[in-house]
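Of the protein chains in this complex, one is absent; all others appear in place.
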Amino acid sequence: MKRTTNFRRLLGCLVVTAAALVGGVDAQAASAADKVEQLGQMRSLEVQSIRIVRRNDFLNVQADLLNTDRQTQQLFYRFKWLDNAGFTVGAEEGWKPVIVYGNQKKLIEAVAPVQAATDFRIELHSPDNNGRPQ
Amino acid sequence: MTKKPSLMSKLGAPLLLVSLLAGCASTSGPVTEGGGNVTYGDAKAVETVTNEFGSTDLQMIAETMARSLSQHPSMRGQPLVSVSEVKNKTSEYIDTRSITNSVKNQLMKTGVRFATDASTMDAQTDELMRQNQTGLYKKSTAAKIGNMKGAKYILTGEITSIVKKNSSTKDVYYKFSLLLKNVEEGVDEWMDEKEIRKTSRR
Partner (left out) sequence: MRHLNRIWLSTLALALVSGLSGCGSMRNYKAETDSLASAAAGNNLNAAIATLEENNKGDDKDLLYFFEKGALLHAKNDIPASTQAWLSADEKIKLWEEAVKTDPGKVMGQVGSFLVNDKTRRYDGYDYEKVMLSTLLAVNHTLTGNWENARTEIKKTHEREALIAEFRAKEYEKQEEEAKGKNIKTTYKELKGYPVETLDDPDVTALKNGYQSAFSHYLAGFVYEAMGEPSLAAPGYRKAIELRPAVGILEDGLSGVDGRPRKRKTGETDVLFIIEAGTAPARQSMAIPLPFFWRGGLNYTQVSFPVIKPDRSVFVPTELQVGKDRVAVSEITSIDAMSRRALRDDLPGIIVRTTIRAIAKGATQKELSKAGGWAGLAGGLLGAVATAVTEKADERVWRTLPARIAIGRAVLPAGQHTLTLPAPGGVQRFDITVAGKYAIVPLRIMGPTTYALQPDVTKLASASALGASHEPDADTASAAELKPAKQAGKKTRKKSK
């Protein structure tokens, strides 16, 4: 159960041991859970925090990822951009491959393709540390 | 239906299972008969077939460049931009126009306007000439000669690569850089780079 991440806890699956493992959870991170869509629960990569700012009229997003494993992990990600009504805007993004070294904290960032984007989702997939989807 | 607890459902489940196993439960779909082993894939998927320049590289470069440029202050006020040739300094046949077209496509959605560039110039000027010189068009509707707009900025750049190989590994490093130049002032206003490393092992 040591692999249980704080992220999983945030999703609402409260595991008793998790509380002991994880310290304080800030408000920003709490909202992160809603923004992340995983293709299979990742065991050793966790989204720690997501920062959002509107700059030059475009939504800017930064997400911190931590590799809790000592092995290098392959990660694929992409963003989906949504407007006020919750519709996707801009064309479908291509998947991007990223390498996260053992215990590395990796930053992924993105800028919205159009000004109309007010919300987003991050799609994440890590082929080698897939658990069951929740 | 699932809420109806009955003898029927109790019997039905195994029955359904049997019929599934027999293979008669499959529903036909909108695929032509007698097709070969061809499938449609995801155009946005990460492509790792070989380590030559591929679709994922094109998508990543175009996206990074377009997003970066759209943020730049020079793009506010929707200036006119012309796309010039991106020089290919690799020995791979990379269609850089396809990359710049993707950048252009994405930038247009944010409101950037583009002036005719070399690749579509012929089509446009031919049409202009036809409307004016053939005598077939109504004067009032024919496009006038001498009204084409000059671009304030041109977009240019280059792609380079470093390829290293040994008996078991091939490593390719690409660097794509794009530059925005103010035509009149001769000032480089913006520049960005995208680096990609691809390694393949036998």
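Letters A and B name the chains as they come in the text, with residue numbers starting at 1 for each one.
Here is the rule we use: contacts are C-beta pairs under 8 Å (C-beta built on N, C-alpha and C of every residue); 3 or more make two chains touch, one makes a residue touch a chain.
Since the structure is predicted, the reported quantities are computational estimates derived from the model, not experimental observations.
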{"item": "Partners of the unshown chain among those that are drawn", "value": "B"}
{"item": "Residue among B:43, B:108 or B:123 that touches the chain left out of view", "value": "B:123"}
{"item": "Of B:62, B:75 or B:94, the residue in touch with the unshown chain", "value": "B:94"}
{"item": "For chain B, residues in touch with the removed chain", "value": "37, 50, 52, 85-97, 118-119, 122-123, 126, 130"}
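By our rule, only the chains that are shown with their structure count from here on.
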{"item": "Distance from the mean Cα position of chain B to that of chain A, given in whole angstrom", "value": "25"}
{"item": "Chain A residues within the chain B interface of the complex", "value": "55-56, 58, 76, 78, 90-97, 110-111, 113-115"}
{"item": "Touching residues (chain side chain B, partner chain A) in the complex", "value": "44-46, 55-56, 59-60, 63, 66-68, 70-71, 73, 76, 106, 109-110"}
